[in-house]
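Each remark here refers to the structure printed beneath this line.
Now for chain A:
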Amino acid sequence: MSLPLFLVFAALLVVSALGVILQRSPVRSAMSLVSTLFLLAAVFVFLDAHLVALLQIIVYAGAIMVLFLFVIMLLNLQSEPRETGRVGFRLVAALAGSFLALEVIQLTRAKGTVAGLGMSGAVPEGFGLTETLGERLFTHYLLPFEITSVLLLVAVIGAVVLAKRHTS
Partner candidate 1 sequence: MLSLIVFTPLLAGVFVLCMQREQLNAIRRAAFFLSLIPFGLSLGLLRGFNPTDGGMQFVESYAWIPQFNIRYQLGVDGLSLWLVLLTTFLTPLVVLAAWSDVHKRLKEYMFFMLALETGMLGAFVALDLFLFYVFWEVMLVPMYFLIGVWGGARRIYAAIKFVLFTMVGGLLMLVAILYLAMHAQAGQPSFDLLRLYDVNLPLEAQRWLFAAFALAFAIKVPMFPLHTWLPDAHVEAPTGGSVILAGILLKLGTYGFLRFAIPLFPVAAAEATPYIATLAVIGIVYGALVAMVQPDLKKLVAYSSVSHLGFVMLGLFALNPQGVMGGIYQMLNHGLSTGALFLLVGVLYERRHTRLIAEFGGLWKQLPKYAVCFLIVMLSSIGLPGLNGFVGEFLILMGAFKAQPWLAAVATSGVVLGAVYMLWMFQRVMFGPLVNPANAVLPDLSRIERAVLIPLLVMIVLMGVYPAPFLSRMEPAVTAYLARIEKKMAAVDTSSATFANGFPLPLGGGQGEGTMYAAARLGEPHPGPLPEREGDGGAALP
Partner candidate 2 sequence: MVPVTYYLVLSALLFAIGAVGVLIRRNVIVIFMSIELMLNAVNLSFVAFARQWHSMDGQVIVFFVMTVAAAEAAVGLAIIISMFRGRETTNVDDLNLLRW
């Protein structure tokens, strides 16, 4: 991935991400998030993470975000009114956020930091493909994989418990 291309994607990502947090309508925020996810998927492809990019679109943008939109629609949420109050609070929040980013940026450029990590050369064969990932997943990551099954089960039970109508 060439630098200009990266910068273009990066810019688009940032704009799109800002859209998530600046749009007043929840639906638009959600749509911005979907676009961010798509852009990220593209970046993943450039990073040789083909399967992950695919999953990003299918699972994330496809399933999870639909769920979000569904709930937004279900609850019939309106746009937030224009923020007038708590300027100070938002300013501090933005400042804190900027500092967080700044710190990581600082980390990559100052002396004695991680600036010199660079990027390694060509990837081995099969890197990022379904087969390779699958093999890794079902051998080395067998345990976490099994845990995710429990995790999802818990989530299902939880969602049901919380969302089902009151019976009594």
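As a working rule, contacts are C-beta pairs under 8 Å (C-beta built on N, C-alpha and C of every residue); 3 or more make two chains touch, one makes a residue touch a chain; residues count from 1.
Regarding selection, all candidates are chains of the complex that A comes from, given by their letters.
Given the structure is predicted, the values throughout are model-derived calculations rather than measurements.
Within the complex, chain A makes contact with only one of the listed candidates (1 or 2), namely 2. Every residue of chain A that touches candidate 2 in the complex is listed here, in rising order: 1-3, 6, 10, 13-14, 17-18, 20-21, 26, 29-30, 33, 36-37, 40, 43-44, 47-49, 51-52, 55-56, 59-60, 63-64, 67-68, 71-72, 74-75, 77, 80, 83, 89-90, 93-94, 96-98, 100-101, 103-105, 107-108, 114-115, 117-121, 123-124, 127-128, 132-133, 136-137, 140-141, 144, 148, 151-152, 154-156, 158-163.
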